[in-house]
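One chain of protein is taken out of this complex; the other chains stay put.
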Amino acid sequence: MTGIQILFIVNALVIIFSAVMTVTARHMIHAALWFVLALLGVAVVYAMLEAGFFAVVQVLIYVGAIAILIIFAVMLTRRALEDQEKPFNRASLVTLLIVGIVFVGLILSIRFWPLLQSTTVPLSPDQLTVGTLGLALTDPQQFALPFEVTSILLLAAMIGAIYIAHERKEKGK
Amino acid sequence: MLHEWLYIGIFLTIALAIPAIALTIAGILSPKKPNPIKNSTYECGMETVGVSWIQFKVQYYIYGLVFLVFDVETVLLYPWAVAYNKVPLYGVLEGILFVFILASGLIYVWRKGALEWV
Partner (left out) sequence: MSFIQDPIPWVIHWLETLLIGWGLSESLTQVVLFVLGAGLISVGAMFFTTMLIWAERKIGGRFQDRLGPNRVGPWGIFQTFADMLKIFTKEYINPVGVDKVPFNLAPVLSVAAVLAIWSVIPFSQTVFGTDISVGLLIIIAVGGLGEMAIILAGFGSNNKYALLGAFRAVAQLISYEVPLVIVLLIPVMFSGSMGLNDIVAAQKIPFIIYAPVACVIFFICSIAENGRAPFDLIEADSELVAGYNIEYSGLKFGMFFVADFLHAFTSAIVFTTIFLGGWQGPGVEEMPVLGGFYLLLKTLVVYFMMLAIRFTVPRFRIDQMMALNWKVLTPLSLVAVLVTAVVDKSIPQGNSLFRIAALLVANLILWLVADRMITAFRKRHPVQVVSNKRPLARPERLPAGGEGISQ
């Protein structure tokens, strides 16, 4: 058991625990805070996979922007400030059984997927840099078109969200 | 490269532990005399009236949203900036096109009046 395996197991336990607590927490704000812990755990997974840029981007965007947005949205519903009962009802046992079967089936099918059977070669250090990603994003043969389409996607998201969320001023005000 | 992340992990753990230890020491050293008046919620010296909720403005959410879009945009621009010295001129033009599309989004939000703090 190398050190990194122990770290990985601890981290995985933290993520699973906070994911379970997110779904079963009574108070919505507590659920949002457990979610933040799960996101930080995922960032640690990225760091352990030597994808440093993505670990930092995960913290920057998910914890720094999306989690805060979720907390703002939770606060918008005034009932969030009250305690609620446990989010279980009578059908929870049957649901747990069905979801468990689907989960095990998915895991088995992914485990025996032919594409995952071969072991991958680790990238060389000069291929791991962010500069390679940058070159790939601007090369017309590689990923330049998805790069530009992403900007249009972000523009559409911003316009759509402002259109929905912004209160309309009355005409002539 | 993993040992660099190990250093940052160790540093974060120590940075979390030092204030926690300081707070525990102060918790041991300080007196503990709670009484109901001291423990009541602070409202400028008066008693709290009504249930504790606030009138939450949707403006906060809009700021968070625009911040999210610009954050994602900038994070996508960082690899472009790192590869800036090795890219010929059309690579720079691609980045400029990216920034233009999102700047037009900012202008839209501005003209809609969603950036006013009312």
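Per-chain numbering from 1; labels A and B assigned in written order.
We adopt the following convention: contacts are C-beta pairs under 8 Å (C-beta built on N, C-alpha and C of every residue); 3 or more make two chains touch, one makes a residue touch a chain.
Computed from a predicted structure; not experimentally measured.
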| item | value |
| --- | --- |
| Residue in contact with the excluded chain [from A:14, A:33 or A:165] | A:33 |
| Contact footprint on chain B, counting only the chain that is left out | 1, 3-8, 10-12, 14-16, 18-20, 22-23, 25-27, 29-34, 38-44, 52-54, 56, 59-60, 63-64, 66-67, 70-71, 74-75, 77-78, 81-82, 84-86, 89, 92, 95-96, 99, 102-103, 106, 110, 115-117 |
| Positions on chain A contacted by the hidden chain, ascending | 3, 29-30, 33, 36, 52-53, 56-57, 59-60, 63-65, 67-68, 71-72, 75, 129-131 |
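One rule holds in what follows: only the chains that are shown with their structure count from here on.
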| item | value |
| --- | --- |
| Inter-centroid spacing, chain B versus chain A (mean Cα positions, whole Å) | 17 |
| Complex contacts: residues of chain A adjacent to chain B | 4, 44, 47-48, 50, 52-53, 55, 57, 60-61, 64-66, 68-69, 72-73, 75-76, 78, 81, 125, 128-135, 137-140, 144, 147-148, 150-152, 154-155, 157-159, 161-162, 165-167, 169 |
| Chain A contact footprint on chain B (complex, rising order) | 1-2, 4-5, 9, 52-53, 56, 58, 60-62, 64-69, 71-73, 75-76, 78-84, 86-87, 90-91, 94-95, 97-98, 101-102, 104-105, 108-109, 112-114 |
